[in-house]
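Before anything else, here's the structure in question.
One chain of protein is taken out of this complex; the other chains stay put.
Naming follows writing order (A, B and C), and every chain is counted from residue 1.
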Amino acid sequence: MQRIGVFVCWCGSNIAGTVDVKAVAEALKSEPGVVFSTEYQYMCSQAGQDLIKDAVKEHNLTGIVVCSCSPRMHEATFRKTAAAAGLNPYMVEIANIREQCSWVHKEMPLGTEKAIILGKAAVAKVNLNAPLTPGQSPVTKRALVIGGGIAGIQTALDIADAGFPVDIVEKKPTIGGKMAQLDKTFPTLDCAACILTPKMVDAAQNENIRIFSYSEVEAVKGFVGNFEVKIKKKARYVDETKCTGCGACIEKCPQKKVPNEFNLGMDNRRAIYIPFAQAVPKVATIDADYCNMLKNGKCGVCTKFCAAGAIDYKQKDEIIEEKYGAIVVATGFEPISMEKFDEFAYSQSKDVITSLEFERLTNAAGPTAGKLLRPSDGKHPHKIVFVQCVGSRCASCAEKGKEYCSKICCMYTAKHAMLTRDKYPDTDVTVFYIDVRTPGKNFDEFQRRAVEEYGVNYVKGMVGKVTPEGDKLIVRGSDLIANKQIKIDADLVVLAAAIEPDKTARPLATMLTASMDTNDFFTEAHPKLRPVESPTAGVFLSGTCQGPKDIPETVSQAGAAASKVIGLLQKDMLLGNPCVASSNQLMCNGCSSCERVCPYGAISYEDKEFPGPNRTVKVRRVATVNPAVCQGCGACTVACPSGAMDLNGFMNSQIMAEVDAICK
Amino acid sequence: MQMKEYKPLIVAFCCNWCSYAGADLAGNNRLNYPAEVKIIRVPCSCRVNPMFILRAFQRGADGVIICGCHPGDCHYTSGNYFTRRRMAALFSMLDFLGIEKERTRVEWVSAAEGAKFAATMNDFVEKVVSLGENKRLEDLRCKR
Amino acid sequence: MRKIVLEKIDLLFEAISNTMSLYLPVDQNDGKAAYTKWEEGKKWSEALNTVKSPKDFFFPQTEDMMEFKVEGKNIEVIDTRKASEDFVVFGVRACDVKAFDILDKVFLVDPCDSYYATKREHGIIVAVACNKPSETCFCSAFGIDAADPKADVSAWKTENELYLQANTEKGEKLLKALENVTEEATEEKVTEQKEQIAKIMKKLPLADLDTSKFGGGKTDEFFNSPEWEELSESCLGCGTCTFVCPTCQCYDIKDFNTGNGVIRYRCWDSCMYSDFTRMAHGNNRNSQKERFRQRFMHKLVYYPENNEGIFGCVGCGRCVSRCPISMNIVKVMKNLGGKENE
Partner (left out) sequence: MQKITKEMLIDKATELLNNGTVSLVLGWKKGEYDYDVTPGVFESVEELKKDFVFGDFSAANLSKYLVKKTEKLEGKILVFLKPCDTYSFNQLLTEHRFDREKVYAVGVQCDGMVDIEKVKKIAGDGILSVDCNGEDIVVKTLYNDDMTIAKADVLAERCANCKSKKHVAYDELLGESGEVIDSNRFDEVEKLEKMTADERFAFWQNELSKCIRCNACRDACPACTCEKCVFNNPNSGVENKSPANSFEEKLFHIIRAYHVAGRCTDCGECSRVCPQNIPLHLLNRKFIKDINEFYGEYQAGAEVGSRAPLVDYTLNDLEPGEVFDRGDENA
């Protein structure tokens, strides 16, 4: 049985003006468990708090009810008061008789009556309160960044600069990501490589950063501050520590017909390769699908020419296990497949290309050494049509496209159009658009320059069909402003393909128990207030894995994620919220309902022995809640049919006691 | 006994982060609503078990309202989405049993919507008053 | 002996209801009969018996015992019983009549259960012979004569008439009050009816069910029988058999907090339930096998042991037809009783 003290606050006249505080204190005296009840002008004042502390000592109180303002205002205050008096701070309950009583009701009898009922409810709850202690868990002071694009690199650099070790896991043989494939960047038109590659080098040289290239995250266990991650280092058949990146092996490799994914298959590379000249790490990788030696044991040329002796055909995938305190997801994006967009003849004509392919065609390091030539015949195109929103904002074509706006297409299309007109003034450039969306610093000015200074022809309307005819592409579309159909016999058509999250993101989200939206973008903990944190504690979001972004936005989010990670890693211990769920394993069925509604992945299962009838033992699968991960929403408590799952601080019995008290 | 004016008893479950704060804001702005409304604070609307609702009716409540963050704004990202499904199913079932559907409601009230909170409560109480006393889910043992 | 033509039977019911409540089996919308308070328009069911037995009238499933009011440190105990009035339960079968004897031996011995006793005092039972017993009937195994039920009043339904015979003071009083609607009768037709019933009884599939193996003092013989395992293995542990049973008499006493006080009530309990007779140290019957065994040992061994060899079963067949998994006392008796019963 509790010994409860009730403290009714006047809040000057704020409460006492509409609530007869003396009557409230008197009425609550006879409630079960109440041994002391009083009122005072300002409970939150030092004098008021002292009054509480004295009463705790004098009356040996085990629980406190403060009838005062909203708990959102002073719950923390009174919990501290209780702690100072030697009570567990969670033995305090607040009856909100100001915001939800005296301020909204005008008549004294009504206000008093309601205040008494609210007080009774709080007393009923405290009667069932139990002392709660927040759990503590240590923090491993190392971060993992998954994805080595500009988002991952920037996050890693920022964390490393703060003095914490960071590992980058990149599935490709080099970091750099999509940005490495770009030519120029809007709106300033500086070259992507010029600004990215120094950062790549910084990352490689930073002693706090380890780069696991050609590697993937295989499994994630644990929770905030204490993740245990298995990283699979895929066999690249080249000893990274020996390879100097000289390129001799590549030159001599007889297998020359491997589609070059870095150039989006527009040219070929060798079976042993370095994706591009500035790759980090600059280490060769053997493509096992094409290497004759690995496929049928007949070749071995590269071994002969490798002065460093780095070639190792026997190399195996390697699993690295490492502990981390925080994980940053920076898995980036991919343009969606154009296969299903038959109307644009993408699969029928080589001269219908995506914007990313266009980037490679105009890039000095690309397949055409920067000359804009048609992929089909290598001729210079004189009429180019750019089509925006291919697969974006496509509510009606959900089976092939995306409902959302890909955000970056308007700007890069303007960039492509402008650069084309700049370099090849004899080329006609037409852009079909639904809307031009250019919010951003100097963005709109940039797009207008394309129209006004460079004479790019912007047509509001969608392209209906592209038909290859001879060496031309007949583009039929509508001009909604002129309200007419137009037909252009183009030499090249560039599709601004929608972007989607990388395919590896979904399985990763499952491993991290981080939630995703229906488009497979990671969900942020709060869309406005916690945009770089995932709902899963200790997992942070950087770059386009969270939603479409351009480079400046990606970099700023990367920095924000880094600062959150730094904030976490600089703590030695994490103090949990004690108001978390817990499972009464004796009643748990192990049915997984709770796990399925937990937004944080706080619930796991274990096989445990339980006493059966007549001294037998039976093993059952039961839920266990990780209090460091649980945030205390209570979704699991309702999903649980047997009521085995309950929530500390808001237990079923407590809430029902409140209901009973209110309805009495 | 003298005939008293019928005063319904309304239990409002409010999530800590949005609706409870919305109710506080209604207080800050001195927006009146009937004193029959008694609020129970829960961390999230998804903490509300259908058993609590039935319990309230058993103990004499005439209406039960659940308030949570607007969909998409849940402090715990997804709690109110579960509330939405659970309560849609439950309310439909109560209606199926012939229990007046106007006695139960879910309303999304943000921390900024003090006015909406007060208006919602005024409207809800009015609806419940028009229905009169809860007779279909009552436990006579609790009515003395 | 009195009689009334069946066409006018509602006059009889009306006459009884004029002075007291009358309950009788009435067909429900699912076609099953249930005891219902008679009022104009209610028809006496043709069904052999009701799903729920008439023990409810004397030992209701839920019964408030008292109430507590708490004021400060004082607890007031309130007897919430209302003054009882006479009532008639009409159409009770021979098996169910016998069941009252079995309940009486539990509730009316010292210490007498006053809740039950009051209702027994005020209840008048009109028993009716079974013209068309069911294949699930085995009352004869317990020495019950379905053709000649002995209650306050015994009744026989012939083709056109209902014959009534008072056996007790209460019964005589009732028939006396009904003299206006009934006429004097001879036993001729009744004897005929009894003979006819007796013939059918012999043809029942369970007519030869042998109880001789069971009875008091047989605990050691049956308690550790290996058959219990198999018999109980598909038992769901629900309370259907106990709740439809006319002789099951176990109850639990519980408190219900109304918010304004506490109502102490009792309600039927079932030995099939896992929390049955749970004590501070836990449960004494932990497996369904033990709980299952308890029920049948009680009916066939423990009860007769304490009650001059009278079995705790009356062969009404309710559990036979209602058990969700069709396990019942007949199967238990046949399995435990050895080859003779096969």
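One rule holds in what follows: a contact is a pair of C-beta atoms (placed from the backbone, for glycine too) under 8 Å apart; a residue touches a chain by one contact, two chains touch by 3 or more.
Only a predicted model underlies this, so the values are computations on that prediction, with no experimental measurement involved.
Taking every chain of the complex into account, the omitted one touches A, B, C.
For the options B:Asp24, B:Asp62, B:Glu100 or B:Glu113, the residue in contact with the chain missing from this view is B:Glu100.
Contact with the omitted chain, checked across C:Thr118, C:Thr240, C:Asn260 or C:Thr277, is made by C:Thr240.
Within the set C:Val51, C:Met65 or C:Ala177, the residue that contacts the chain not displayed is C:Val51. In the complete assembly, the contact with the undisplayed chain comes from A:Ser593, out of A:Thr18, A:Gln181, A:Ser593 or A:Asn648. Residues touching the missing chain, restricted to chain B, are 50-51, 54-55, 58, 71-72, 78, 81-82, 84-101, 104-106, 136-141 (touch as defined at the top). Taking the complete complex into account, residues 517-518, 586-593, 596-597, 605, 612, 616, 618, 620-621, 639, 641-644, 652-653, 656 of chain A touch the chain not shown.
Where chain C meets the missing chain, the touching residues are 28-32, 34, 48, 51-52, 61-62, 132-135, 200, 203-206, 230, 233-234, 236-240, 242-244, 252, 254, 256, 265, 267-270, 273-275, 320, 322, 324-328, 330-331, 334.
Basically, only the chains that are shown with their structure count from here on.
The touch graph of these protein chains is complete, with an edge between every pair of chains. Every chain gets a centre from its CA atoms, and the centre nearest the mean of all protein CA atoms is that of B.
Centre-to-centre separation between chain A and chain C, using Cα means, comes to 67 Å. Centre to centre, using the average C-alpha position, chain A and chain B are separated by 34 Å.
Distance between chain centres (mean CA atoms), chain B to chain C: 46 Å. For chain C, residues touching at least two other chains, in rising order: 259-260.
Chain A has residues 660, 663-664 in contact with two or more other chains. Chain B makes touch with chain A in their complex at residues 9, 11, 16, 20-21, 23-28, 30-33, 35, 38-44, 46-52, 55-56, 59-61, 72-73, 75-79, 82, 86, 118, 142.
Residues 59-60, 141-142, 144 of chain B touch chain C in their complex.
Those residues of chain C that touch chain B in the shared complex are 256, 258-261, 263.
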